[in-house]
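So the structure is just underneath, and the comments pick up after that.
One protein chain omitted, others in place.
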Amino acid sequence: MWRIPVVVLFGGLVLGLIGTMGLGLGMGAVEISPAQVLAILLDHLGFDTATEFSSTQDAVLWSIRLPRVMLGIAVGGALGVAGAAFQGIFRNPLADPHLIGISSGAALGTVVSILVFGGVLGSFAGPVGGIAGGLGAGVTVYMLARHEGRTEVVTLVLAGLAVAAITGAGASFLSVAADDARLGSVLFYSLGSLAVATWDLLWVTLPFVAVAVVFLPVAARRLDLLLLGEREAAHLGVDVERTRMVVVGLATTAVGASVAAVGAIGFVGLLVPHGVRLVAGPGHRVLLPASAIGGAALLVLTDVVARTVALPFEVPIGLLTAIIGGPVFLLLLGRTRREHGGWG
Amino acid sequence: MLVFAGFLATTLVASACGNDVDSEPAPVTAAIATPGLPYVYTGPDGFSSTVESAARIVTLSGDFSEIISSLGLGENLVGVDLSSVFPAEEMRSKPKVGVEFRLFAEPILALDPTVVIGDVDARPPEVIEQVRAAGVPVVIMPRLVGVDAPAEKIRLVAQILGIGTVGDSLAASVQAEVDAALARVADAVSRPRVAVVYIATQDQVLLLSDNTVFEGLLAAVGAEDVGPRAGVDGFVPLTAEAIVAAAPEVIITARRGFDDRGGLEGFLEIPGIAQTPAAATGRVLVYDDSFLLSLGPRSGSLLDLIISDLHPELALP
Partner (left out) sequence: MSAAAAIGLGYRVGDATLLDGVDLDVADGEFLGVIGPNGAGKTTLVQLLSGELHPTSGRVEIGGRDVATMSLSELALLRAVLPEHHVLQFAFRCLDVVMMGRYPHGGSEADARAAADRVMTKTDTASLADRLYPTLSAGEQARVSFARVLAQETPLVLLDEPTGSLDLRHQELVMGTLRDLADSGAAIVAVLHDINLAARFVDRIAILDGGLVRAVGTPEAVLRPDVLGSVYGIDVKVVPHPEVGCPLILPIGGGRVD
């Protein structure tokens, strides 16, 4: 069974990420040459170069594109690693934060939190609310899908759909009815956008994302054992309940903060872990970090397409991930079933 | 080093296929001097912007585009929003920066503007922040309503762009036209009940009243606004019962939505409309969107037209 060597995998992913970062910084409505990109970056680090650039280019690169690319990396990484973690915990490759209702729950939580606690919590109202909403939705779906110690596939997807529908509608309604400038639009919460990226938003979001990306891989081995079955994992000494709570908690933290920042972006958490599994197997010690890097690269790349293909408009990024992700997911579905015996 | 190289390689590729908005900087004509600049403006959002040059203007709403054109600074308009359709010829050739309620920073900045003008409907606030962070003053005007609004708007825009004197005289003439039109109302005999219906989308038909551009306007033209009777403050989705209960004798609406619905036939199919006295007598007055909705230089003519349409007895024999 051919598996890609780990070094090649991570090398490729990191190169891909650097490449998409380059694209993200170099492309956009305002023309900035590669030399100017480097010159501006170096300038901010204190080095002078001979290349000239205008103050507009400087501002666009430093205040708009750079935080946007950084936020894309943070959110993409969060979605990738969270998706992989959810799939491990639910023992189901269909578990994507978007599909099981956590993204919409987070959107609702964000909106409510900004409206109710915006004064008290300031810019942290968003991510805190997003995490709370995501946890609420996640717990609801999980409890509905559990039956006699197993997670039922069909119930998981259906419960996820229902929770997503209810919370998504709630978030959309509130964002329109409240008519508050602090809130995003319906389009923003349902399909996402990185157009709102600022350094402030990045700093507010980063701690939550970083916590998840750093600490989830610690549970990698336990997630592997959980795939054997909860009873088997317990027999091997894994505290299943605690592992579950920690993993779901961390993953939802990442997703909740991401949705609060840029709205709900689907399919990243579904596709990237699948891709990694296909080439490197389901072991979580590779899967989790690889999904983070892969998710980051994918999101930054998709964002570049989203904001350059239909100027002066931006295509909602969730639309692109769905358009690409949907068919690819169907392809993966068929191929994986044939080659790997499926997943029951 | 490897990272650096990879970085360089990809930005090279990126710029090679880089995308940019059509933004050949137009040669700036020194047609109008702007002695009033620099001008410091503090908008309703509390933010102060300093306008130093009116050489390259981007507008975020059609009414500002029209005003700027009327003030003679049309050549300085380097970018307009999609609602800028008047004057038609002029606006058609201008690069578009999107729609006011869904803005993006880079398309605006790609036009290298010296000032951006919009009103409180401009969103999202983060994008405004981003444009300001790039050093471009973004002027956010308050929503001005009422019969004095056109002149006020013209004066304010002119002041911001440093041509206060020009603005004052244009404003004065517009105000004169408005006053002249409104003076005719004194001779009006009828005082019809009027409903203002705006078709936004397929499913969004709105009833407009106070707190919109129409505040006080209907009273001024000698009509009774049915809005307050229907309990409308601002605009609400039209309900059949409400419009029937309000029983307007005349309905005013904007052309684009009207046409999209299929003209009068389609309009009358809107639930409740057909049961109004206005429908029975066919008194549905349709005006161009930009004409009707943006209070600007053409307001005098608009009011004149509406007054004639509402009060046939005033029409010259």
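We just call them A and B in the order they show up, numbering each chain from 1.
Basically, a residue touches a chain if its C-beta (ideal position, glycine included) is under 8 Å from a C-beta of that chain, and two chains touch if they have at least 3 such contacts.
Here the structure is a predicted model, which means the values were calculated and not measured.
Seen in the complete assembly, the chain not on display touches A. Check A:V8, A:A165, A:A181 or A:L236 against the missing chain and you find that the one touching it is A:L236. Considering the full assembly, A:P282 is the residue among A:G83, A:P282 or A:G295 that touches the omitted chain.
Checked against the hidden chain, the listed residues A:I4, A:L227 or A:L319 yield one contact partner: A:L227. One chain is missing from the display, and on subunit A it is touched by residues 1, 91, 93, 150, 221, 224-225, 227-229, 231-232, 234-239, 277, 281-283, 340-344.
One rule holds in what follows: only the chains that are shown with their structure count from here on.
Each chain gets one centre point, the mean of its Cα atoms, and the points for subunit A and subunit B are 39 Å apart.
Those residues of subunit B that touch subunit A in the shared complex are 3, 6-15, 17-21, 95-98, 101-102, 104-110, 112, 123-127, 129-130, 133-136.
Residues 15, 18-23, 25-34, 37-38, 55-56, 59-60, 63-64, 181, 184-185, 187-188, 195-198, 201, 307-309, 311-314 of subunit A touch subunit B in their complex.
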